[in-house]
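Pasting in a structure now, in structure tokens, and then I'll have a few things to ask.
Only one protein chain is missing; all other protein chains are in place.
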Amino acid sequence: MKTQNQRAWFFVLPVLILVAFNALVPLMTVVNYSVQETFGDNLFFWHGLGWFEDVLRSERFHAALGRQILFTATILIIEVPLGVAIALTMPRKGFWVPVCLVLMSLPLLIPWNVVGAMWNIFTLPDIGLLGYFLNTVLGIDYNMTQSPVAAWVTVIVMDVWHWTSLVVLLAYAGLISIPEAYYQAAKIDAASNWAIFRYIQLPKMKRVLTIAILLRFMDSFNIYTEPFVLTGGGPGNSTTFLSIDLVKVALGQFDLGPAAAMSLIYFAFTLLVSWLFYTIMTKDEQ
Amino acid sequence: MARITLDGLRHSYMPEPQGEEDYALKRMDLEWKDGGAYALLGPSGCGKSTLLNIISGLLHPSEGRVLFNDRDVTEEPPDRRNIAQVFQFPVIYDTMTVYDNLAFPLRNRGVPAIQVDARVTEIAEMLEMGDRLRTRAAGLGPDDKQKISMGRGLVRDDVNVIMFDEPLTVIDPAQKWKLRSKLKELHQKIAVTMIYVTHDQTEALTFADQVVVMQEGQVVQIGTPVDLFECPRHTFVGHFIGSPGMNILPCAVEGQRVAFQGVTVPTAGVPDVPSGAAAEIGVRPEFVSLSTEGGIPAIVRKAADIGRHTVVEAMAGDVPVSAVLDGTAPEAGSEVRLRFDPTHTRVYADGWLATRETGA
Partner (left out) sequence: MRPRSLVPILYILFLMLPIYWLVAMSFKTTNEILGGFSLFPQEWTLDNYRTIFTDPTWYWGYFNSIFYVSLNTVISLLAALPAAYAFSRYSFMGDKHLFFWLLTNRMAPVAVFALPFFQLYSAVGLFDTHLAVALAHCLFNIPLAVWILEGFMSGIPRELDESAFVDGYSFPRFFTTIFVPTIKAGIGVTAFFLFMFSWVELLLAKTLTAVHAKPIAAVMTRTASSAGYELGLLAAAGVLTIIPGAIVIYFVRNYIAKGFALGRV
């Protein structure tokens, strides 16, 4: 039982100040922008909820949101099962465990723009390893800067490359925490591999997988740097995800009001989905 | 149900064991009767879990064979051996109900649903869990979870042997006793061979018909609880079983005369100590009494009242001897004379019993 102690707030205070400073002040600024209109020269006028209405009606926002949802759904569908599969097939002990862990963690430790740049170099049609292989050896016409399909596939493969390891690490952590006796009991009970997965491994991984899916959802929904470096949102607008679109609006056109309204809607959406998912996944633990 | 034979069994966890000390399980030949209740007793690390895992098939022995009713099962995986095992920590399938947990081993073997239902209901009644079949197993207490893991073994009517690997470790003391009597009761009802691994002598002695005492990978004695108490074949057994354990006293042997602290001590049987071996007398505190004359002089160091008896610790020279006495105990510091009951006093050489029984 935890001790009831209001003094605990003093312990939390530094965290509270640091995070609030970084979260609340910018958030208030964004809220402030979202309800005002400016014509430059630091002159602002009250605009009410006008920007929110505009954004919610704008086709541009719908398109970006649609692309974003498609992207996030796709990478979740690929990365989660793939990550689990890799974690399941990884060795549990011995020399190869740290080797696997170190090699698999590498992509997670590369600055995001370097990831974008690396994939750019990797996929250059004439002199990139992948681009050359596809175009010259396999004879597939592959050029990310011209074909939206190629751009999409590349962005997704890049994200799978970049982030599947996070799912692997989490799933693996869940797996190695299962006591040996469970596997022994399952053997004695003549459980098939599928039954072992379904009734032992999956339930034990549920908590870490919830974390993995949440993290991947949040981060992929906010993805900006990697696709921006790789495709710049193109060709056309085909890989312009929400964050990229937002930065275009906010910095490119300096439309602070709509950009702010857009980001609040977008933040609220992320929060809502995360909260729903979290609540459903943890419901029967109470 | 089966008779279990261990034939020339030996096991090492090392790929290429060099000497005897590399073996976690020293060479053993054993035969366990069908329907018996056996306990494997020994301190942690004595190899009892290794032996258990070899019988269940979770471990493949380095040498030797395991036979169930003369059928060699050494090469068979656990699920083909028709055994059940209850582990130290309750292993249950968290997401399933009690019913599904019990039905799991049957469903995996493709048993028709009607039979599954009949069997599960029957076993649940036996375990007194019939009213909780629809509850999620994850929410149950550790004692009920252990009952379910046992039940998963019992549902199979072809089960050869049920093994328990220290099953009461996580159970509350109050529940321990209940669960243990439940086990005993089940054994009497269905007469399946049961092997119970523990380091707790009370658990072993109350559960088993036959107790197998192990030390350092070796079986030192197999016998009924009474055998182990009255006639330990090894000083380890004498010391490990009983509270306080057997007195192990250094002695001098000349021909058939055994002397402790210069006093001749009559023993059961004829001592047969090979020359050069370290000889010791073993006598349980229960068979040490005080006498007014004769016997071994000693000074009482302390006396502890343990309810119906008093445990007296006395120094015979520089050797401590314990005695369990009825009635009032002598005060600390007083001089007493100790007498050993000759029928329960034995001579051991290098730890092993070294008497030839006479007459009897």
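Letters A and B mark the chains in the order given here, with residues in each chain numbered from 1 onward.
The criterion applied here is as follows: a contact is a pair of C-beta atoms (placed from the backbone, for glycine too) under 8 Å apart; a residue touches a chain by one contact, two chains touch by 3 or more.
Not measured: the values here are computed from a predicted model.
Student: Indicate each shown chain that the hidden chain touches within the full complex.
Tutor: Within the full complex, the chain left out of view touches A.
Student: Looking at the whole complex, which of A:Leu169, A:Ala186 or A:Ile200 touches the chain that is not displayed?
Tutor: Selected residue, touching the omitted chain: A:Leu169.
Student: In the complete complex, the non-displayed chain touches which residues of chain A?
Tutor: 2-9, 11-12, 14-16, 18-19, 21-23, 25-27, 29-30, 82, 85-86, 89-91, 98, 100-114, 117-122, 126-130, 132, 136, 161, 164-165, 168-170, 172-174, 176-177, 207-208, 210-211, 214-215, 218, 221-222, 224-225, 229, 242-244, 246-247, 250-251, 256, 259, 263, 266-267, 270-271, 274, 278
Note that only the chains that are shown with their structure count from here on.
Student: Spell out the part of chain B that touches chain A in their complex, as residue ranges.
Tutor: Residues 53, 56, 58, 77-79, 83-85, 87-89, 91, 93-96, 104-105, 108-109, 149, 152-153.
Student: Quick one: in the complex, what on chain A touches chain B?
Tutor: Contact set of chain A toward chain B: 179, 181-182, 184-185, 187-192, 195, 199-200, 203-204.
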